[in-house]
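To keep things clear, I will list the structure first and then write my remarks on it.
Up next, chain A:
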Amino acid sequence: MIFIAPILQLLILPLAADYEVKNINISIVDHDHSTYSQQLISKITASGYFQLADYGNSFQQALEQIEKDKSDIILEIPDRFEENLIRENANELFIAVNAINGVKASLGGVYLNQIIAAYNNEIRLKWIQPPKYNTVPSIEITSSYWFNQLLNYHYFIVPGILVALVAMVGSYLCALNIVKEKEVGTIEQINVTPIKKYHFILGKLIPFWIIGMFVFSVGLFVVARFIYGIVPAGSLWVLYAFLSIFLIAILGLGLLISTFAETQQQAMSVAFFFIMIFMLMSGLFTSLDGMPRWAYIIARSNPVTYFIEVVRMVILKGSGFSDIKNHFLIMIGFAGLLNGLAIWNYRKTS
Partner candidate 1 sequence: MKRFISFVKKEFYHVFRDDKTLLMLFGMPIVLILLFGFAVTNEIKNAQIVVCDYAKDPASQEIINKLSVNKSFHLKKALLNHSQIEEEFKKENIKLAIVFPTNFNEDLLHLNKAQIQIIADASDPNTATTLINRATAIIMDYQKQLTLNSNLPYNINPEIRMLYNPELKGATNFVPGIMALVLLLVCVLMTAVSIVREKENGTMEVLLVSPFNPFLVIISKALPFLILSLINLAIILVLSVTLLDTPIKGSILLLVAESTLLIICALSLGLLISNNTKSQQTAMLLSMMGMMLPTMLFTGFMFPLENMPVPLQVIANIFPSKWYYIIIKSIMIKGLGFSAIWKETLILLGTTALLLILSLKTFKKRLE
Partner candidate 2 sequence: MIKEVVIKTDKLTKRFGDFIATNEITFEVYAGEIFGFLGANGAGKTTAMKMLCGLSRPSSGNATIAGFDIYKQTEQIKRNIGYMSQKFSLYEDLTVLENIQFFGGIYGLSDKQLKKKSNELIDILGLQKESKKLVASLPLGWKQKLAFSVAVLHEPKIVFLDEPTGGVDPIIRRQFWDLIYQAADKGITIFVTTHYMDEAEYCNRISIMVDGVIEALDSPINLKQQFTTSTIDEVFYKLARRAKRTENLK
């Protein structure tokens, strides 16, 4: 259970958590039925981003498709589109986007704009012979995507999910296991034996530390590598060094929860609550930069945030030790703080 559940999640979650914007359903309302409108439509459907969900004459009908979630975006081509474009040198197109999902809407709009602009250029070239020298100043922008040239969304999400899972395994299982001993009463038995307290704590933590290492390794070398083709660009030594400190910190958190909870049920609800906040506030799915100040501060006091950053930096960008020095220091701080608090609270209660 301990091993299978996280690995199963690692297999399923990236499949589910795919925010790549593709397969946008488009409804096209074509009042023109001209060569130009047909060309534009075929450009759109050939782009790979869009799927033609509906083609018709009525905007109302297209809107209904949006209401039924059958379609995400409407492109309305006005009557006499071709004619006006040539005669009056300009024409308008109307685009309506279902913006309930903001990311999808803005990216969908951007893609559609790009296609239209490219088509616009083609038309211009057809009508005007390009002059040898530009007559108006124009800026040529070359853009390049580093570290993930194919814009593969899995590269972004899989390492992050790996971190989330290790954090869950560490804190959740560790807290539950210790509370179980408390509940069953075996902890009292151990307390009367000559075993020192720190021996007991170490004895509890080390197996989970190894499990965490194991889960991470399986995820990295088996799932990420063979299924998603992610090969770490940076040094594995740095990654594992950071992982081992992160695990100490997260086990400390589990220990801390276990000192507060009396029953497994309480440990479960408390751990669940915190893990959920940790996951949402870690930059796993959404960028930290967009957060308001207070949320940013919470996110910055979350150890998971730092490991997610480090994993992405090392695996995707190939950052080295000197690049993530600060992260190391902060994580050591977390490890000390969480374990210190846990031990202090443990002493106090027993």
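Quick note on the criterion: a contact is a pair of C-beta atoms (placed from the backbone, for glycine too) under 8 Å apart; a residue touches a chain by one contact, two chains touch by 3 or more; residues count from 1.
Quick note on selection: all candidates are chains of the complex that A comes from, given by their letters.
If you're wondering where the values come from, they're calculated on a predicted model, not measured in any experiment.
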*Looking at the complex, which candidate is in contact with chain A: 1 or 2?*
1
*Note which residues of chain A are touching candidate 1 in the complex, please.*
12-13, 15-23, 66-69, 85-86, 89-107, 109-110, 112-114, 116-117, 119-120, 123-124, 127-128, 133-149, 151-153, 155-156, 264-266, 268-270, 272-273, 277, 280-281, 285-287, 289-292, 295, 298-299, 309, 312-313, 316-320, 322-324
